[in-house]
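What follows is one structure encoded as structure tokens, with my remarks underneath.
Only one protein chain is missing from this complex, and each of the others stays in its spot.
Up next, chain A:
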Amino acid sequence: MSALGKVVRSGVARRRVQTLVIGLTTLMAVAAAVLGGTLTVVSDAPFDDAFARQHGAHLSLRFDAGKVSAGQLSASGDTEEVSAAAGPFPTATVTPRADKEGPGWPMTVVGRSGPGRDVDEVALLDGRWPVRAGEIVLSADSPLIPEPGRRIALARPSGVPTLTVVGVARSVTRTADAWVLPSQMPALTEPGSGGYQMLYRFTRAGTAARIIAGGKAVTASLPQKAAVGEQSWLTAKKNAERDTALYVPFLVAFGALGLIMSVLVVGNVVASAVGAGTRRIGILKAVGFTPAQVVRAHVGQALVPAAAGTGLGVLAGHLFAVPVLAEAEDAYGTSSLAVAPWVDLAVIAGVLGLVAATAWASALRAGRLRTVDALAVGRNASAERGRWAVRLAGRLPLPQPVALGLARPFARPARALAMGTAVLFGTVAVTFTVGMGASLGEVMKAKAHDVADVTVPEPLPDFGPGGPVADRPRADPAAVAAAVEAAPGTGKYYSAATVRATVSGLTGIAHVIAFTGDASWGGYTMVEGRWIDKPGEAVVPTPFLTATGTRIGDTVTLGGLAEPVTVRIVGEVLDPRNDGMQVFTDVRTLASARPDLTDTSHHIAVTSGTDVAAYVDALNKDLTPLGATARAGGLDGGSDMVVTLDALSATLTSMLVAVAALGVLNGVLLDTRERVREIGVHKALGMTPRQTVTMVITSVVVTGLVAGALGVPLGVTVHGWVMPAMGESAGLRLPDSVIAVYHGAELLPLALGGLLIAALGALLPAGWAARTRTATALRTE
């Protein structure tokens, strides 16, 4: 082994703590970067890949068959902006009969003779394409369980023979819920409700403006108001990316925190190693090492553990990515998503380059040091700095070890600053995570609407304009409501019934939740506008507004019911369920369109002092004969996404806190080693081990307190930036109740968290200082 190699090896082995700190820091940074990079890539690539592979439609238009002919539509594909077109395909809305294998939700069915090729090539995931009437291919995203072989009975239109599922497929822009042969379509189309679907690919379709322009171009030659619905590929892409998009700003924030901390701690560790090893550097130069060799030796000492940490970090990043990618696969309907090799390579190169550059900059000073100075500096550390602090602390009415410890950061301000910065970022991470947890809790609360003390859930759903078609008994909502109202202890009370409806301009269905009574107390968080207060009004979630291009004050028409219902949007509510495709309204709004609502949940707030369990027991005695059951608490449970995010944030925060504590440990260890003789003197003069521990831990108190005090507002700021970005990525606007989650009572313990991190980091060196034998310490030069 070369002399340089030996020096590097001995340096790595001798400075085990620094080696460990560099290794763990890079491990954390690499793991976070691999995860963040991967999520960023997969949140974009799968859709783009699938869209390119399946020649996805940039624009899907639905036309009223009564207003435009198939020939006119075929000709629209010859427009200049159109590079390829498919259709017209006959389309209709059908409602399957509800059974135990699925609810009877309205579905868009399209008649196509095959999966297509040039535009919107439908990917067959299972089975085959229909070859005769009575066969149907279900979309993998269908509300029905997509399973070849199962049979589907339709509630509407009536009189249609049962359809057999022969395949499962997916359109990249989700142009239909199911496909049949065109010859089947007349049987599935109710008189006067037939439609056509046209699919277009444009020469330029990168922006919403280009899609709008393309849409105008293709409809220019068609009769006015012939187009009754449209869907841009950009909307489909946004929907597809919504789930993973929620992770990205969060991971970017953690990734950035991790990288900054990595730079700081690695820089600090390497700089400290150089500072602490100045005499060694002098000796190396005295025996003939060139400045360049000294620099290389120190860079090597940093790179060896960094390389090990990077290797383990890549492994950890891949492990963390497994559950996250599983979520993404489900969201995109693809399989075999993996960490892109180039992400690994970029992260490895970036982190190692960063470590090398930091080490090089720090080691340059070592290389430039004159040999004689290096040898002299190694023997005598300056005691000039911070004397004022020592004198000041000595005058305070504090025990001597505490006074000595408090003054210590001022003797080594640069080191204290480096430790403080590590603690600062640790505090930022903890503050951010606590805020994230609280915000996600608020989102969950808004999603669950479970502020009710007692709930009577709706029975298994049965939907469709045709009314109840299943055989099971129904609880009469009016009878349940009467029982609830009569029950002693009932305070506030409302009921909610859900029906599915189509909305012009949207593919798929929206959930319409119709309330009886005042539901405003039920946990619905308003983003803007107001809650409904009369029939004909509705509040909707942000994604609904975005998808339909509507705003508060606009009206939308709900279809697929006994008759179309127009509602005016009066408020924007936070509700991520069903991708935000929901409409909340008063039950009287649907009085004529759905007079037969039976699938109703009942939400009760009991009066103050009422025992909920006893109330539920008493109420159930009245409800059981009616076929309903009350239970304590709200309707909804947790969310995989929130659980995943909570687990991820806890893991990443633990890593950042560990790195912060390691940074402190490294600084304090160097400090105590430098001061070993001084500690020996104190002990010779009667300082007990407990007093020694107190002195060392107190030496990081000021640093921890200041870093904590600064870290909390910074963490709050990062949270204030990331949460809206997360919401925006998921197509949601988050109200103040979700973003302003920090309260005064929480901030103080969070600020003290900085002190805790610092104390944790100092604990080990403090113990070491307390255990050091006095005689040995006094002999140390």
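Keep in mind that, in the parts below, contacts are C-beta pairs under 8 Å (C-beta built on N, C-alpha and C of every residue); 3 or more make two chains touch, one makes a residue touch a chain; residues count from 1.
As a convention for this text, contacts and distances are computed from a predicted model.
Per UniProt, the protein behind the absent chain is "ABC transporter ATP-binding protein"; the candidates were "ABC transporter ATP-binding protein", "Cytochrome ubiquinol oxidase subunit I", "aminomethyltransferase" or "Allophanate hydrolase".
Note on the undisplayed chain: of the listed residues A:G5, A:G394 or A:G549, the one touching it is A:G394.
Residue A:P689 is the one among A:P182, A:G627, A:P689 or A:P713 that touches the chain not shown.
Panel shows chain A; residues 383, 386-387, 390-391, 394, 397, 399-401, 407, 411, 677-678, 680-691, 770-771, 773-775, 778 of it touch the chain omitted from the view.
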